[in-house]
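Presenting chain A:
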Amino acid sequence: MSDASWVEWLVAALLLIGSVFALVGAIGLFKLPDFFMRLHGPTKASTLGVGALVLGSMVYFSAQSGSISLHELLITFFLFLTAPVSANMLAKAAMHEKLRREPRTRGEPWEQ
Partner candidate 1 sequence: MSHLPILPVLVPMFAGALLLVLGASMDTKRALSLLATFLQIPLAAMLVVEAGQGIGVYALGNWMPPFGIVLVVDRLSALLLLVTAILAAAAIIYAVRGDDAAGRNFHPLFQFQLMGINGAFLTGDLFNLFVFFEVLLISSYALLLHGAGSARVRSGLHYLLLNLTGSALFLIAVGTLYGVTGTLNMADMALRVRELDPADAPLVGAAGMLLLVVFGLKTAVFPLYFWLPRAYAAAGAPVAALFAIMTKVGLYSILRVYTLIFGADAGELANMALSWLWPLALVTLLLGAIGALAASTLSSLTAYLVVVSVGTMLAGLAIGTAESLQATLFYLMHSTWITGALFLLTGILQRVRGPRFSARLIAGPQLPHPMLLGGVFFLIAMSIVGMPPLSGFLGKLLLLGSAGQGVTAAWLYALVLGSGLLGLVALSRAGSTLFWRQSDQAATGEPVDGARMGAVLLLLAASPALVVMAGPLLSYLAQTAEQLLMPQLYIDAVLSLQPIAGGAQ
Partner candidate 2 sequence: MTLALIVILPLLGSLLPLLFKNQGRSLCATMAMVAPVIGLALLWRHADAVFAGQTLIQSRPWLSELGLNISFRLDGLSFLFALMIQGIGLLVILYARYYLSKNDPMGRFFCYLQLFMSAMLGVVLSENLLLLMVFWEMTSLSSFLLIGYWSHSTDARKGARMALAVTGAGGLALLAGILLLGQIVGSYELTDVFAAGEQIRQHALYPVILVLVLLGVFTKSAQFPFHFWLPHAMAAPTPVSAYLHSATMVKAGVFLLARLYPALAGTDLWFYIVSSAGMATLLVGACTALFQHDLKGLLAYSTISHLGLITLLFGLDTRLAAVAAVFHIINHATFKASLFMAAGIIDHETGTRDMRRINGLLRFMPHTAVLAMVAASAMAGVPLLNGFLSKEMFFTETLEQHMLGNWSWLIPLGATLGGVFSVAYSLRFVHDVFFNGKPVNLPKYPPHEPPRYMRVPVEILVVMCLAVGLAPGFTVAGLLAVAAESTVSNALPEYSLAIWHGFNLPLFMSFAAMVLGILVYSLRRPLFDWYARQRDVDAKLVFEAAVQRLVRGAGQITLLLENASLQRYLLCLLLAALVVTGFWLLQLPALRGPVALTPIDGVTLAGAVLTMLSAVATAYWHRLRLVSLVTLSVVGLGVVLAFARFAAPDLALTQISVEVVTIVLLMLALFFLPARTPRESSGLRRGRDLIIALLCGALVGALAFAMLTRPYDSIADFFLANSVTGGGGHNVVNVILVDFRGFDTMGEITVLAIAAIAIYALIDGLRLRVPGADSLGKPWAQRGDLLMLVNLSHVLLPLALMISVYIFLRGHNLPGGGFIAGLITAVALILQYVASGEAWTAQRWPVNYHWLAGAGVLIAGATGVGSWAFGYPFLTSSFGHFHIPLVGEIELATAMLFDLGVYLTVVGATLLILANLGKLPQSRVVGGDF
C-alpha cells in the first residue's frame, strides 16, 4: 500500500476514531467519580470504539482480498448485544452492594 488510496484514508480514519473512542471510554472509567458514572464510559465509548476498529479492519481486508469481508461485523453486533446486559448486571450488583454515589446524584436506585 505505497500510495495512499481513499481506502487507506478511510481505514486510517476508522482506526483512529475507534482507538480514540476506546481511549475515551477508558478515560471515563478512570476519572469519573462514582461507579454508576464510570459505567457509561465502557458501555458506549469502548463499544463504539471497537465497532469503528472492526469496520476499519473489515474495509482493509475487503480491499486487500478484493472480496467483501463482512464477518468482522459479528464482533460489533455481538458487543452491541451484550454491552447493555453487562452494564445492567453490573449496575444491579453495584446497587446491591450499595456503592457510594456521587452526592449530587438525583434520584434513588432501588433495593435489590
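What we mean here is this: a residue touches a chain if its C-beta (ideal position, glycine included) is under 8 Å from a C-beta of that chain, and two chains touch if they have at least 3 such contacts; residues count from 1.
The candidates came about this way: all candidates are chains of the complex that A comes from, given by their letters.
Since this is a predicted model, take the numbers as computed values, not measurements.
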Candidate touching chain A in this complex, from 1 or 2: 2
Interface residues, chain A side, partner candidate 2 - complex: 74, 78, 81-82, 84-85, 88-89, 92, 96-97, 112
